[in-house]
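Sharing a structure, written as structure tokens. Questions coming.
In this view, the complex is presented without one of its protein chains, the others remaining in place.
Moving on to chain A:
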Amino acid sequence: MPVSNMIESIRDALGIALAADDDLLILGEDVGRYGGVFRATEGLQERYGPDRVIDMPLAESSIIGAAIGLALEGYKPVCEIQFLGFLYPGFEQLISHVSRIRYRTQGDYGMSMVIRAPMGSGVKSHELHSDSFESFYVHIPGIKVVVPSNPYDAKGLLLAAIDDPDPVIFLEPTALYRAEREEVPAEIYQIPLGAAKLVREGQDLTMIAWGGMVPVVKEAAVQLVEDQIQCEIIDIRSLYPFDQDLIVQSVKKTGRVIVVHEAPRTLGVGAEVAAMIQEQAFLFLEAPIMRVTGYDVPTPLGALEHVNRPDVNRIKKAVQQVLHY
């Protein structure tokens, strides 16, 4: 089986999708000749031509806005925004139109499109290049939000997102683009949106994470074994809709939960997860649900980036607090 990193598996998925559907278009800044800022679309314009892999001017509002018009007429746009922090000029199209077309037309028009963007810190970048504001998008009714944490999932989730009848924001953790290589089947496969993944089984505590935090949580769990602590890990993968059943099932087993995200703490997706758990599994909880998160600050440069971003030590500390509550 071929081995790929995440950027290669995304490129693979995009190539498959372009080959499978003549109406699929890729739109974005520098996606053509340049192959994308992180090379996710490298070689695709050569193969499918400039009318299908379209280099857009610096005009995020029109990347997303034009995609709406294309989708209304039956095309399947896959937009690339260079960094999640560059999406804001296009946010208006997203929140005012993309998310509402189906509702407005009461189902007469769908809005099947994907908007891909790298997100998150951990790459020694800062501010707008490291934003992790997934909550904005999760909060918008009518939009689905997906965050893969490994190459295999990235391909399967992206193909599912492309096939989905509704708009999907597909957030790619920049720190994981080239972090690991794993076996990724060459053929077409999909991972259904809304299904979380049980990454690790354990009975003492449930760790819930997504995207760039998943490898950090896994490392913490490995280290905690030395202290005779067995953590269960759930990678949510799909932030909206999210898999309540798998989480509740796990919480009923362990009774203790930490949620880890690099996004700012206040109104992060962790708050939603915690609220859902206490609604559905309150009597099974042995301790308050703890969050390990980024601070309520823009991502700083340099040494402070690592203070802001949850690391193994902060996670282990939170685990101890929850276990000894």
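For the reader, a short list of remarks on this structure follows.
In the analysis below, a contact is a pair of C-beta atoms (placed from the backbone, for glycine too) under 8 Å apart; a residue touches a chain by one contact, two chains touch by 3 or more; residues count from 1.
FYI, contacts and distances are computed from a predicted model.
Considering only "Aldehyde oxidoreductase molybdenum-binding subunit PaoC", "Pyruvate dehydrogenase E1 component alpha subunit", "RNA polymerase sigma factor" or "Cysteine desulfurase", the record for the omitted chain gives "Pyruvate dehydrogenase E1 component alpha subunit", by its UniProt protein name. If you put the hidden chain back, the residue from A:3, A:20 or A:59 that touches it is A:59. From the options A:48, A:86, A:152 or A:170, the residue with contact to the unseen chain in the full assembly is A:86.
Taking the whole complex into account, chain A touches the unshown chain at residues 29-30, 32-34, 37, 55-61, 85-86, 88-89, 124-129, 295-298, 300-304, 307-308.
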